[in-house]
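Data block below; observations after.
In this view, the complex is presented without one of its protein chains, the others remaining in place.
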Amino acid sequence: MSEALVASQAPGTDSSVPGASGARQFWRRLRAQRAALVAAGVVALLVLIALAAPLLTAIEGQDPTTYHPSLVDSARGGVPVGPLGGIGGDHWLGVEPQTGRDLFARLVYGARVSLGVALAATLVQVLIGIVVGVAAGLGNRWVDQLLSRATDVIVAMPLMIMSLALLAIVPSSFPRPVLVALIIGLVAWGSIAKIVRAHTLTLKELDYVAAARLSGWGAWRVARRELLPALAAPVITYAALLVPTNITVEAALSFLGVGVKPPTPSWGQMLTAADIWYQAAPQYLLLPAGALFVTVLALTVLGDGVRTALDPRAASRLRIGTGRRREAKA
Amino acid sequence: MSALKGLSGSLAGFPGFALRRLVGAVVTLFAISVIIYLVFYVAPGDVAQITCGPRCSPAQVHQVAEQLRLDDPLYVRYWHFLQGVFVGQDYSTGTSVQHCGAPCLGVSYQSGQQVTQLIWAKLPVTFSLVLGAMVLWLILGVGTGVLSAWRRGRFTERALTAVTLAGTATPVFVIGLVLMIVVCGQLQLLPFPQYVPFTEDPEQWAWNLLLPWLSLALIESAKYARLTRSSMLETLAEDHVRTFRAYGVGERSIIGRHALRGAVAPVIALSANDFGSAIGGAVLSETLFGLPGLGRELVHAVTVVDLPVVVGMVLVTGFFVVLANAVADVLFAVADRRVVLS
Amino acid sequence: MSPAEADDGVLRAVGDGVLPAARNGVLPAARNGVLRAVGDDVPGAVGDGRGAGGDGLAETGDGSGPAAPGGGSLVEVTDLSVAFGDLRAVDGLSFRLERGAALGLVGESGSGKSTVASALLALHRGTGARVGGAVRVAGVDVQAASDDELRRLRGGKAAMVFQDPLSSLDPYHAVGDQIAEVYRVHTRASRRAARARAVEVLDRVGIPDAARRARSRPHEFSGGMRQRTLIAMALACRPDLLIADEPTTALDVTVQAQILDLLHTLREETGMGLLLVTHDVGVAAESVDEILVMRHGRAVEHGPVGTVLGAPRDTYTRELLGAVPRVDAPRVAEGDVGDETVLEAVGLRREFGTGKRRFAAVDDVSLTVRRGETLGVVGESGSGKTTLGRMLVGLLEPTAGTVRHEGREQTGVSPSVQMVFQDPVSSLNPRRSVGESIADPLRARGERDEGRIEGRVRELLERVGLDPDHYDRYPHEFSGGQRQRVGIARALAAEPRAIVCDEPVSALDVTTQAQVVALLGELQRELGLALVFVAHDLAVVRQVSDRVAVMRRGRIVEYGPVDEVYESPRDPYTEQLLAAVPALDPEVAARRRAARGEPATA
Partner (left out) sequence: MRHPSVIARRVAAASVSLVVAAGAAACGPKDNDASSAGADSKPQKGGTLTVLNANPQEDFDPARLYTSGGGNVPSLVFRTLTTRNRENGAAGAQVVPDLATDTGRPSKNATVWTYTLKKGLKYEDGTPITSADIKYGIERSFAAELSGGAPYLRDWLIGGADYQGPYKDKKGLDSIETPDDLTIVFHLNKPEGEFPYLATQTQFTPVPKAKDTGTKYEEHPVSSGPYKVVKNENDGERLVLERNTHWSASTDAERKAYPDKIDVRSGLDSSVINQRLSASQGADAAAVTTDTNLGPAELAKVSGDKALAARVGTGHFGYTNYLAFNPKVKPFDNPKVRQAISYAVDRTSVINAAGGSSLAEPATTYLPDQKSFGYTPYDHFPAGKSGNPAKAKELLKEAGYKNGLSITLTHSNSKDFETSPEIATALQDALKKAGITVKLQGLEDNDYSDKIHSAKTEPGLFLAHWGADWPSGGPFLAPIFDGRQIVKDGANFNTGFLDDKSVNAEIDAINKLTDLDQAAQRWGALDKKIGEQALTVPLFHPVYKRLYGKDVKNIVISDWTGVLDISQVAVK
């Protein structure tokens, strides 16, 4: 990401966003957006489904790994027997071609992996991004140069190579979903680091940060108490938009053969396996694609909502200003 | 005062900027090459065995390793690579000794071809794919963004938002495959994509690449639509728009002349960036559409542990990412002349 | 953000490439600062005089103004009220403005004066604001007018000049094109004719080499030139009425004087009416015939400028006028100045930028502050006064020279020298309670006893005139003046020997200003503090200082006891500054305008 892009994509923040009551204001602003509320509901539902996957499949009476060879037509490449891909009382959403595994079970268990990987990857990105960005922003010229170069290297490294690097270093017994989350996290922290750095550079010039330094606090304490809380808004905003991106990256990694491995179901891996079945067993493709779509849509709308709620300027964007208020109210 | 006239104002710092970026790029690329050497050092896969073939005897494998200098210590091999880059290197085809002139990125273990030649062969494919797609996604994305900024709060905007988000949410290998099956297979509107060099037949070149362009554009344009829309809305909230409203300038003119202009700089910056990352990330679409570009070659080279090719390809794609970032900053400064390059 | 702050923070922002972020408002401070930094690259632009031209106007003057059809007043506002949600910004306001007359709307922040200006052009239409009453401007019933009629009114019959000249111009288009665009909206003139008109009016407002500069973009202009450009835009369609909303607030005092002079001349020549909205009584006194003082959305006093300023009837008006610091009034209370030197700067120099862009923001500055003494540092934007202040407290490392605290060389921050910042909004962490902020120096000193800390903080709150029970409140729950008191309490918590006040009152309304200044004086006497008072406002500096240093382009041009410097300045720059300060007495103002005008036209 170039500096220019960091700048133009950096979400706005306002140093005047009140803090403690910030949470309250945030909820108030968020509640004011109907689309964001609906999206939040959908996301909550998805998380619930993912958490309750064992319960849901138990109700259905299936599990995501058992093969049902009798439910697929072996002579015809393993296409599910019966109408609509074998949808029925036993298999609510039909079965998977070739194996006859229950699609509903795989879909809800897949939600666990997809959401889990995306969230974990976002966490990794955010953590690295904050550490690197803050260090570069606060450090001296050399620290900044070093970290900025490191960021450039990461940004310029292809996903494949980074995946390979990690696959090479990490033993194969390491849980794969965690590894995938790590790969995504370690590949794509560049932009958030740049954004954090830009914010840090601006924030550290703020009077209240200077005031804290004058109080006699050390640099670390100043960073922790004064800078980090102020970074929360831009970071949360950016992170909210990273989650849906990470879900699609997980799918892309599966496509390249370095994603989550069978038998663990994930949406990306289902999509990869299902795309050729588009004609013979369309529901096999449509289910994970639909799930992915709904999730990404909901997360993006929610992300936009969070941004609006955190950035008061967005809320007043369409009002005509009568000049920036120079005088504070006495 | 006159020194600030026009472009020279925003580009006043250009020489220094270019120099700093160049140094930065060299350092970055250097670091990338070191990392790749290290990664391949620890990665599984016996290069000599893979290059020699599965049924080679240990003695043959040893000969191959010797010929490819795989038994040298890592730093010696890396030094050899650096020598190639700066002064070139000689290599044997068996029957004769060839010279690979600087900047020489080495010779493929697998095919014995010079990596630079391989790159030159693949680059036009990736470029064609990315450039064409970029033009399309800019048109689609910016158009959608303008429309939704104009019709903000109305049904049109919501519908457009949903459509563009649908694009973001779908991986290219799904959109691409489904489009191919429907458009090329069932409707037979477009040919199944294959690469025809532009120099050979420009019309066929475009016709064949149209589908890949469309698939990529559908996915990428969403981002541009969102960026254009939010930049425009932001500009609409700015003081100078208020000025023009206060002077009786109509809404159409404000949208078209002032608000859209405000979106140009970030859109240009984003597209330059995306161009860079698309060059590096074209592997998905190249694989799917069977286009013999850099990304696919890189993945192949990784699987057969063809180190010189991997290093060469990553350096080239990395170079484009770094270059694109610098270009993005320059374009940003040109588009938004208040910005100073540093 | 005052012009003064721009000098260092901003340039760093540019250097680090955060700059574009400013566009999207990563932080408001950066946003302003950066843009300013770019614009201020124009050397000498601040000082350039206005062009002599006046010929262009001879013809234009005829066609406009008085010739407009219809009799009656130019502006008739009857029982106007504007409400945003629950807030009644303007409440039952009525006034008239005759053709060719000039009315000043004066008030502190929140008085509703700018809202009135917007209401004249119905700029609230479609924003959800509720507007009541009747507004007629140049014969148009603004409330009832159709969108088309309104568009013809805006810019055509009544033109507006905004406060911030940079953000009020489209950064992407040449200034000439912007003026031409407005002209064409109203006249259907050809592109070429519109451009010619743009050059003509630019020339008229004193842009030198107007034909060439018309192709420049706003950021290539200095602040004064931008404001002239906005005025040119307003002139383009020969309006009957010019509405100027705080037209000089963002400008340095010398530039402010030029702009006010320009407005005056234009009004004389074209005969257009002027509605001037300002918080600065002095600015109004310089420019208008009548004054309307507003408070809480209502008119508190309305009359000829001389009467209102000379013999105010309303208590609020009196209070307001009383609070305005006078540049000609000697310091009221003399402090008890000791002999010991608390803070000393020797040969301070600070450079910014690298390579060709390297320049010295502060250059070889030496000064001393004694116990109980107030040193005023005064200068315009870019003079380096803020950089100097930051070096004195150790927030910035000097490139050369030393800072001494009580004779000992000091690098980095020290509790014994504290700072009070300009912006009461950004100087307190919005996420922490004010009590926490004030307690910072105590905790940093190693105090662990929560009870003692709270006790001390309460004491400090009480000392600066705040309710000790507000310990747990957050900054946004306080007004600007109160926040500034919190900032002072925080500085005091460190038990400093000296406090550097960086524009401590420039963001405050005058009445609040007076209170904060008084508080600082009290504290100084009580604690024997040494104060460095950095400000752009010459009047305030005179009011508080024992000695004063006048800065220009990083150097001290004049340094001495305050009365000496103000009464018999030795440096011509000091003289120029003093001459530019608006006078409260309209007659004095007119005299000084004449005096200022002479050298420029000569």
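Note that the chains take the letters A, B and C in the order they are written out, and that residue 1 is the start of every chain.
FYI, contacts are C-beta pairs under 8 Å (C-beta built on N, C-alpha and C of every residue); 3 or more make two chains touch, one makes a residue touch a chain.
On a predicted model such as this, the values are computed, not experimentally measured, just so you know.
**Student:** So which shown chains sit in contact with the chain we cannot see?
**Tutor:** Looking at the entire complex, the absent chain's contacts are A, B.
**Student:** In the full complex, which of B:46, B:71 or B:90 touches the chain missing from this view?
**Tutor:** Per the contact definition at the top, the residue touching the missing chain is B:46.
**Student:** Have a look at B:64, B:104 or B:249 and name the one touching the chain we're not showing.
**Tutor:** B:64
**Student:** Please pick, from B:18, B:38, B:102 or B:121, the residue that touches the omitted chain in the full complex.
**Tutor:** B:121
**Student:** What chain B residues would touch the chain not displayed?
**Tutor:** Given the touch definition above, chain B has residues 43-46, 49-61, 63-64, 66-67, 92-96, 110-113, 118, 121-122, 177, 180-181, 184-185, 188, 191-192, 194, 287-292, 296, 299-300, 302-305 touching the missing chain.
**Student:** Suppose we count only contacts with the excluded chain; which residues of chain A make the list?
**Tutor:** 65-67, 69, 72-79, 97-100, 167-168, 172-173, 176, 255-257, 261-263, 272-273, 275-281
Operating definition for what follows: only the chains that are shown with their structure count from here on.
**Student:** Going by average Cα coordinates, which chain is farthest removed from chain B?
**Tutor:** C
**Student:** Distance between chain A and chain C based on Cα centroids, please, to the nearest Å.
**Tutor:** Each chain reduced to its C-alpha mean, chain A and chain C end up 45 Å apart.
**Student:** What is the distance in Å between the mean C-alpha positions of chain B and chain C?
**Tutor:** Distance between chain centres: 48 Å.
**Student:** Touching at least two other chains at once: which residues of chain B meet that condition?
**Tutor:** Within chain B, residues 234, 239, 242, 245, 265, 269, 329, 332, 339 contact more than one other chain.
**Student:** Would you give the residues of chain A that are in contact with at least 2 other chains, written as numbers and ranges?
**Tutor:** Counting only residues that touch two or more other chains, chain A contributes 3-4, 7-8, 313, 318-320, 323-324.
**Student:** Considering the complex alone, what residue numbers of chain B touch chain A?
**Tutor:** It is residues 24, 27-29, 31-32, 35-36, 39, 42-44, 152, 162, 165-166, 168-174, 177-178, 181, 227, 231, 233-234, 236-237, 239, 242, 245, 265-266, 269-270, 272-273, 277, 280-281, 283-284, 295, 298-299, 302, 310, 314, 317-319, 321-322, 324-326, 328-329, 331-333, 339 of chain B that touch chain A.
**Student:** Along chain B, where are the residues that touch chain C in the complex?
**Tutor:** Of all residues in chain B, those touching chain C are 1, 4-6, 9, 13, 16, 234, 238-250, 253, 257-258, 261-262, 264-265, 269, 329, 332, 336-340, 342.
**Student:** Going by the contact rule at the top, pick out the chain C residues touching chain B in the complex.
**Tutor:** 14-17, 19-20, 23-24, 34-35, 37-38, 41-45, 121, 123, 150-156, 159-160, 162, 164, 167-173, 178, 181-182, 185-186, 215-217, 219-220, 230, 233, 355-357
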